[in-house]
Each structure stands twice: as C-alpha cells, then as structure tokens.
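This is the structure I want to talk about, given as structure tokens.
Note that one protein chain is taken out, while the other chains of the complex remain in position.
Moving on, here comes chain A:
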Amino acid sequence: MAKMTLLQSIRLALIQAMEVDETVLCIGQDIAQNGGVFRVTEGLLEQFGQMRIVDAPIAESAIVGTAVGLATRGLRPIAEIQFFGFIYQAMDQLASQAARLHTRSNGELTVPLVVRSPYGGGIQAPEMHSDSLEALFMHTPGLYIVVPSTPRDAKGLLAAAINNPNPVLFLEPMKLYRSLIEEVPVDYYEIPLGRANTVIEGQDLTIISYGAIMPTVLEVVKQASYSIEVLDLRTIAPLDLEAIYRSVNKTGRVIIVHEAVKTAGVGAEIAANIAENCLYALHAPIMRVTGQHSPYPVSTVEAYWLPNNESIMQAIETVMADEGGG
C-alpha cells in the first residue's frame, strides 16, 4: 500500500499494464514529452520510448480512428482525449466504428481499446472543458463506460478496462486528480467492470452516483441525520441494475446525483429501470440532482450549476419528508 492521488494511481495502472504487455501503447495529444496536460503520463516516454508513448496531431477523430485500426490488428491502444468536452470530434469513430465493429464483423474483430479522458467541472476551465457527456455513449450499444471516483478504484478499474476485449471509455474526474489521496495497493489488481460499489450501507434512502461528484455526495451524507445507502456505480455501461434494485427494494427511496444535465441523462435511465422493476417498493418519487439544462456555464456560476451540498441536502429532506403514496 502507498498513499496516492487519483492521478498517480492512474499512472501506475498504465505503467503496470505496459510493463507486462508489449501490445499496450498510448496515443494522445501532448502525452509524451509533456506528460499530458495534467501530467498523468509523465515519465512514461522515458520508461517505454516513443514507439509506445506517442504524441498525436490535434485530431480527435484520427486519435480514436487510428486506435480502432491498431486495436483490430493485435494491439491494445490507450487513446487519450485531452478533455471529454472535445469528444464530439471523435463521435463517429467511437460510436459508429469502435462500438459496432464486433457486431459488424460477426464477432471476428475485437476492439480492445481504452479511451481515457479527463471530465467534469469545478475547476474553472474554459468552455467545452468541463462537460459530462457520458449519457451520449451509454446510448450506444457496444461500449463500456467506466467512471472511477477514488484512487484505489481508478487503478483497479483501469487495469480491468485495459484487459477488456471491448472498447472502454474511461472518464477521469479531473477535479479529483490531485485533491483525493488514499492508500492504494501497489501490486496489480483489477476491479471488475459492471459492478457498483456500496460505499455506505443504509436503511432509509439510496443515493446513486458516480465519478467527480461522489466526494460531495459523501460529505452531505455524513451531515445528514438519516441512514443513507450510497452506491458508487463505478461503471455506467453496463449498469449494475441488480445492485440498484437490491438497494432500492431495501430503502424504498432514491436520489440520483450526477454532474451531467438531467434530460435523457444517466439518471433518467436509472429512474426508468427502477420504475419498471421496483415501482411498488418506492415510498416516494425518485429524485434527480443534476446540472441544469443549459450548456456547461461560465466559471462564475459553475458551483451553483453543479449539484452541491445544498441541492443534495435539499433533495434528501424532500424525499425523506414524503410519507408515501396511498
């Protein structure tokens, strides 16, 4: 065990994957000499050389499209999109190509590709740097989407993502890159994709969340006077519906928290599944605490735009005050 930031644990996962498997290589903008704009890949060029740590031209579609070509020919590329808000440029290569090639080839071509991308708000970045666009890809059959919220999870989940034979979108909460520090096992380990983590067990209410907003959720839960169960999804595609149902059937109350806008978001998908499968277990309407329906805003208002201590606490009080139908 060693104390690590999220950034350091991600770097260690990359190093460990590259050390044991020569087919793993990284491609992205400014990742080599510069070590990435957040320094996640710092030192990797020196350790693995320019064949395996490759600076790409500023062309997101080319980065993902080329990586698709590499992945289908026996390599395991890890592509970096510098900020997730730039992903629209690579939308076709991810959604129409990477996600569909296994189906298109009737299972003959696998695409063991990881697309890493810093995402999420709260760091006063310029426009297009802070967007949470994960729902777009949840809507795309063929992709995995992983969103860690702690250094320990990030290391194990990234290891599993690199080892997965499918294209995986790996979203790194950039606000947490350096702010979270915890004990992380130094040795190689994997955390299976598609399984949620029950961070706190509780009886009265389930809060379902993931990624960058998790620390805020946990902080609010500590202050609340109810027994609240907190699920960290870790993977949003595929969703761990079993874990969600198990918790909701126990507590009967649900709040979903994410940074992305509410409309047709991850929360909408979760709420619909709960409604289809656990409606009669509910004592109160499902609530969502999300970014508001506007483009991610200018930095002076982002703290209010994002879910925050007040809005999450307010949702808890509202859901707990509901006496249930009947």
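Structural remarks
By our rule, contacts are C-beta pairs under 8 Å (C-beta built on N, C-alpha and C of every residue); 3 or more make two chains touch, one makes a residue touch a chain; residues count from 1.
One rule holds for everything that comes next: contacts and distances are computed from a predicted model.
Taking the options "Chromate transporter", "siroheme decarboxylase", "Spore germination protein" or "Pyruvate dehydrogenase E1 component subunit alpha" in turn, only "Pyruvate dehydrogenase E1 component subunit alpha" matches the UniProt protein name of the chain that is not displayed.
The residue from A:Thr5, A:Ser130, A:Thr150 or A:Asn166 that touches the chain not shown here is A:Asn166.
Contact with the chain that does not appear here is found for just one residue of A:Ala13, A:Ile31, A:Ala71 or A:Leu157, A:Ala71. Contact with the undisplayed chain is limited, among A:Pro112, A:Gly202 or A:Gly252, to A:Pro112.
Contact between chain A and the absent chain runs through residues 25, 51, 54, 56-57, 59, 61-62, 65-75, 77, 92-93, 96-97, 100-112, 141-142, 165-166.
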